[in-house]
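Missing here: one protein chain of the complex. Every other protein chain is in place.
Chain naming follows the written order as A, B and C, and within any one chain the residues start at number 1.
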């Protein structure tokens, strides 16, 4: 069913949800899913309304226009988007392909409602598994010397691809902070530990050394602070004394796949709202 | 914070949530939590609105009266309840005390917002652990011959205790079907398996014999059909080949405690709506 | 590291493990992993010994010969296998490819130490995704009329492929009971529910109708009794009222993938011993 998704966050006040739902009802919109959250700590309001597009008396552009004055009055940050327009997701990888393969399968099978205009890597290893899916592949090597120009080149690629979202699927390069800022809220990373434990390099090795009994993965929005951005989802798995660092790599891969797939899914279905360093996630 | 909880289920139609939230806003109500669900299969609408009691311009009785015409128009089943009036929960036990001890701790510590006017058992074993908490204990033995009169006596006790909810905390007697009907939606049972697996007697023994790798517990509304009522919550734990039936009893106790405590919590916070044999649970 | 795996089950008696480990030590074998289980209910003994192949003074054939008298004395059922000889796994699929894609990825990446000599399907849909991996694909349609000959043909294919293990990766045909018997303990199925709940057809649909709060998947050895064979592993995921049957299909796919991958892994690493309808699984 084609949906129109209205997402808004704004300061809380009495009658907010009434005004939003009345607005939708006024235009004939049949609400299929409503998620609302009022943060008692920050006194902020968050909502996601999924409307049956066909029930609306207005088209998307007109709805935007009609909603703008209300949103302005509410001092809201908002988006309206139709699901028939799938988000365009550019994926960045290095050499490890487990997250990539998982995303590709979910995309190909239709589970993940996205388009993948481009996959970028700083290595050529994964070119064959990308191209056999019919997805364009760009090889952009990154060396300490070429880092600046490489990322400039990638920034151009993102724009040319009209990307809505960048996904770092075990991309082993640190993103420049200007790019992190420019793509804030549209740059998703998968980190192979349950943050804030083991931020940074070699988390499995450090998890082994610490002797933890749970390892995990964290899907989060990348920010200029390494592994410190808003968390979308986390996944853990039990480990025991007999699990070697190699076993942790293996078990961790499944955590990474699951957390990343869910995080991307929530984002491309407009289920995530960011507030400071916290994420409101209206799960499905 | 004192809350007024409005719970409603009714046939879905356009503008439902707008009408409900507008009603609340009209009476000055500040919405702290709104949960809504439209079942796409049955086309039924469910909502729970948590309103700051102090923000309402009406008292509870007046709010009831004001809401009645709207509810009638929506053909809704509904309740309005203030949380300052805690639900009165009568607990039934036999000889096993793990669920009882858990509920008592959560009640005593204030985690579970309930009153416990009475605990009933068909054995006298648990009388001391009940009475040391200052809770009245009623010993109502049940034998095949006295079953009818025993349950009549208990029905009287429920009424005298002005019970809002009955909890079967490993009460090893089958409730008469008339009582199940009379208390429909207000009679919670904990079954020691992940239903529908191993409904009926000796679930751990049968789980062991079947060689399952997960055991669990199910908190559900009891109905005249044994272990077939609407499920509120379930909990599972992994077992391995080295777990004996006794180990399963031990591990299962924690599942039972957790599932029952959550189920009771959801119920007494008006977070559960029953629809046929399914439960809508707005978790917290 | 090349391992020699000794697996044995036999009636329990005093000194069993001493005799086994002394046998290994006598031949110079360095034990890297020893798993042992004595079932207190059936008084049966199970063990798996992983020996550094290079430390053994005998080659595999000689070790077999040397072990046979001891095994006979213990009335044991046993195998000795070198891991350098990977198990040959024939996979059967219908139209759904999530389990297949997952197994293929784990095989291709080296995570799953198997060879895949053949993939068989009763449909042609998955031929491309199989053949692009360089794996032979056999199309064996099954209709009510041709069922007997189709399975005869497949039985021949299994033998020709020198299969050690058959995996039903969401193969939607019921295996003939003679084949189940012939391949007992070497025929793994993934069922899309947490057995014994929802054995048979349409488990997600029935799970939805029952209103369960957990759905799952079960990896088990197929026997002539449908979905009743020894369970190797199970996986569950929480569901809520807002999950439609389609959502359950989606969430369930990840359970199926995980349970199947683990079950196959345990089998091909000789970590599973069957005893009646129970599985001893020495996890890694």
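One rule holds in what follows: contacts are C-beta pairs under 8 Å (C-beta built on N, C-alpha and C of every residue); 3 or more make two chains touch, one makes a residue touch a chain.
The structure presented is a predicted model; accordingly, all values stated were derived computationally and were not measured.
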Item checked: Option from A:102, A:115 or A:233 whose C-beta touches the chain left out -> A:233
Next item on the list: Based on the whole complex, identify which of B:39, B:52 or B:247 touches the chain you can't see.
Entry: B:247
Next item on the list: Give the residue, chosen from B:44, B:105, B:137 or B:151, that touches the chain omitted from the document.
Entry: B:105
Margin query: Using the document's definition of touch, tell me which of C:38, C:83 or C:173 contacts the absent chain.
Written below: C:38
Checklist line | chain A, residues in touch with the chain not shown (by the definition above) | finding: 37, 39-41, 46, 194-198, 209-214, 216, 230-234, 236, 240-242, 244-245, 277-281, 283
Note to self: Residue by residue, what part of chain C touches the chain that was omitted?
What the structure shows: 14-18, 21-22, 24-25, 28-36, 38, 40, 55
Check: Where does chain B touch the missing chain, residue by residue?
Finding: 33, 97-98, 101, 105, 109, 111, 132, 242-243, 247, 250, 253-254, 258, 284
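In this section, only the chains that are shown with their structure count from here on.
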Checklist line | Reference chain C; chain at largest CA-centroid distance | finding: B
Margin query: Once every inter-chain C-beta contact is counted, which two chains account for the most?
Written below: B-C
Next item on the list: Tell me the angle, as a multiple of 5 degrees, of the rotation that maps chain A onto chain B over the C-alpha atoms.
Entry: 180
Checklist line | Distance from the mean Cα position of chain C to that of chain A, given in whole angstrom | finding: 36
Notebook entry, point to check: Which positions in chain C touch two or more other chains at once?
Noted result: 242
